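Only one protein chain is missing from this complex, and each of the others stays in its spot.
The block that comes next holds chain A.
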Amino acid sequence: MEAESSASGAAGAAAASAPGEGSTVVPLEVVYCGVCSLPPEYCEFGATVKKCTDWLAGNHPSLHQKLYSSEALESKMGTMTLEAQQKAEKDLAKKQQKEELRQEREAAKKKSSVITIKRVERTKRKYVTVVSGIEAFELVYKTVAKEFGKKFACGSSVTKSAAGTEEITVQGDLSDEILEELVEKYGIEEDNIRQVEESKKKGGSGAG
């Protein structure tokens, strides 16, 4: 660190004329699109152009002005042949349509998917609560399990169900609390959550 600062201090006086040398390189701050995460100038190649432009206009109006003014649009098209342009546009339109469809599908899927909160009996009066299906709402099992453990001060872990899918097992009868937590903290509609109680296996107790 010391070496660096002294070097830049010495060079600072002289380096004004040689910007490319890198003796006083300052990191550039780059704005990234909030929709597609690329630098805004590449948004036009993505599938969510419209949303990206709106986002940029709302969040960085000056940059939006620079990138999407009519002159900028014109100069951009300058070097490509007409044929190539048309082809590119066609491709892009196709891609956009696909993306829109995909999003629609995803939204529909989200609406129809359900989180299950299951109360399972351990012993006569002890229960564990099993939560499954949260992946459809873009939640990660591991982190949510940790959060539950912290919130309810109990054991909470990710386990594999018999079907091979993941689920969260929370120790204790917490189904109502978890329902509330899911609605409040993770913003999931109550209609999408189902509470189930696992019935005791009939005849299973006799074997032990």
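In this text, contacts are C-beta pairs under 8 Å (C-beta built on N, C-alpha and C of every residue); 3 or more make two chains touch, one makes a residue touch a chain; residues count from 1.
Everything below uses one rule, namely that contacts and distances are computed from a predicted model.
**Student:** Mind telling me which option in "Radial spoke head protein 9 homolog", "Exosome complex component RRP41", "Ubiquitin-conjugating enzyme E2 K-like" or "Translation machinery-associated protein 20" is what UniProt lists for the chain we can't see?
**Tutor:** For the chain missing from the view, the UniProt record says "Translation machinery-associated protein 20".
**Student:** Per the definition of touch given earlier, which of A:D54, A:D91, A:D176 or A:E189 contacts the omitted chain?
**Tutor:** Final answer for the missing-chain contact: A:D91.
**Student:** Name, in rising order, the residues on chain A that touch the hidden chain in the full complex.
**Tutor:** Its contact residues with the unshown chain are 1, 4, 7, 20, 22-23, 25, 27-30, 32, 36-39, 41-42, 45-46, 75-76, 79-80, 84, 88, 91-92.
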